[in-house]
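A protein chain is absent from this complex, but the other protein chains hold their places.
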Amino acid sequence: MTAGADLQAIRERKPLVHQITNYVVMNETANATLALGALPVMAHAPQEVEEMASVASALVLNIGTLSEHWVAAMVVAGAAANRAGAPIVLDPVGAGATTYRTVTARRLLSELEIAVVRGNAAEIATLAGREAEIRGVEAVGDAAGPELAQAAADALECVVSVTGPVDHVSDGQRVVAVANGHELLGTVSGTGCMSTAITGCFLAVRQASPLEAAVEALVAFGVAGEDAARDARGPGTFHVALYDALYNLDPATLDSRAKLD
Amino acid sequence: MTAGADLQAIRERKPLVHQITNYVVMNETANATLALGALPVMAHAPQEVEEMASVASALVLNIGTLSEHWVAAMVVAGAAANRAGAPIVLDPVGAGATTYRTVTARRLLSELEIAVVRGNAAEIATLAGREAEIRGVEAVGDAAGPELAQAAADALECVVSVTGPVDHVSDGQRVVAVANGHELLGTVSGTGCMSTAITGCFLAVRQASPLEAAVEALVAFGVAGEDAARDARGPGTFHVALYDALYNLDPATLDSRAKLD
Partner (left out) sequence: MTAGADLQAIRERKPLVHQITNYVVMNETANATLALGALPVMAHAPQEVEEMASVASALVLNIGTLSEHWVAAMVVAGAAANRAGAPIVLDPVGAGATTYRTVTARRLLSELEIAVVRGNAAEIATLAGREAEIRGVEAVGDAAGPELAQAAADALECVVSVTGPVDHVSDGQRVVAVANGHELLGTVSGTGCMSTAITGCFLAVRQASPLEAAVEALVAFGVAGEDAARDARGPGTFHVALYDALYNLDPATLDSRAKLD
């Protein structure tokens, strides 16, 4: 486990993490990125997206409030990131909930080299071709677990993080379970998107090891969630404490707090 | 009063509440919806808005940062919601402040079957054809009160909620005054939009009784505001405590805390 060392690297190098994400969570993912120690930048205009992606250390694509021009920007930015060797993490928000989301997520996976896909069980099951019942973007499908992560990683040919009460990360061969986190994470909109952004931060300093980066990100975010829950009185105070907790994560103790399986 | 029972129903059924709203408050209304116990989903692309609206239990339309494509999406989503029998709540943010907002709000009211309109006195007075002096979207026009709510409900042929220090809800025949709330609600941007989203949540489990749903939503939101104000030291801590308070609303005591007239 090198989550602590990689967190330290994020804070020292302050990698630029380019995010093309949804309107609902932009402020939240920017602040989570900044609290962790990286530099967020949001840019989606066709006039600049390639230039921005080519200087960033990682690219986060999130289809939570997708529309035609934003998807086009994701494709252009993703191609630039691929050329520059910067890893891409994809959050297929709501895949399965509408055809447009499913088709767009598949298109991004087909046209770009994606390093990590991070989604809930229903979204990942949809992309992996497994049927799933989906009720909104906050929904969790079936208790999918390790098999789903592995099957999806196989099918999508990239690392897949299926997050839920216990997260499962797989590269198609290995499967790592991460049991860090807290149930209050499910009461705040955008915590999934934040975990995707945090995955982008770890990818930025761990470009060659997407499985490790994805696991470390979920450990770091989960530990922050545990810290944030300590004095929370509900979703509001928890949400605020989450930024404090990300900012105060201790690289020296992070590895020992990982609940892996 | 069945606010407590309907809150309980929201938490049990977790209805999907589709929201096409403004950029400023998207995160806030999503989190208020989630804190109350419903599932928010934001989607505005023409490619998916109909599909999303047809599976949701209620639709929230808010013109706070309107533009051509968003208004078009509202019309398509609204028609799908009407066909599916899902109630629509409209927030005519800034009606009267610019011609475009007034015209758009009128257009939505004319082309769609709206269950509830929720606005401040100035916005509602504009839509009801009464002159009003409006200074920005946070402004309150005159101390309109019960007459305005009733006249507007008559003119617009739907339930109308006029919110302010005391809220007035009318279906054109009855008028209910709701005195819950706290003055700090006026110091946080988007609390009006949140009360509209909460109205959508109650409508989702009370589709046949929009007057009751609208009243219960304002009671629930007002009581949460009272709870949030208890330890607040200003708009920041109040805003955070508001999500905690929505999350911690007690169905067993909610009815008894209603200040109706």
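By letter and in written order, the chains are A and B; residue numbering begins at 1 in each of them.
The definition used in the following text is that a contact is a pair of C-beta atoms (placed from the backbone, for glycine too) under 8 Å apart; a residue touches a chain by one contact, two chains touch by 3 or more.
Model, not experiment: these values are computed from the prediction.
A.B. asks: I'm checking contacts with the chain that's been left out. Which of A:41, A:84, A:103 or A:166 qualifies?
C.D. replies: A:41
A.B. asks: Of B:46, B:146, B:235 or B:251, which residue touches the hidden chain?
C.D. replies: Answering carefully, the residue with contact to the hidden chain is B:235.
A.B. asks: I'm checking contacts with the chain that's been left out. Which of B:14, B:44 or B:101 qualifies?
C.D. replies: The single option touching the absent chain is B:101.
A.B. asks: Which listed residue (A:95, A:245 or A:258) would be found touching the missing chain in the intact complex?
C.D. replies: A:245
A.B. asks: Can you list where subunit A touches the absent chain?
C.D. replies: Interface residues of subunit A facing the absent chain: 14, 16, 23, 26-27, 30-31, 34-35, 39-45, 47-48, 51-52, 55, 69, 239-248.
A.B. asks: Need a quick check: the contact residues on subunit B for the chain that isn't drawn.
C.D. replies: 22-25, 27-28, 64-68, 94, 97-101, 135-139, 187-190, 233-237, 239-240
Please note the rule applied: only the chains that are shown with their structure count from here on.
A.B. asks: Go ahead and note the Å separation of the Cα centroids belonging to subunit A and subunit B.
C.D. replies: Centres of subunit A and subunit B (C-alpha means) sit 32 Å apart.
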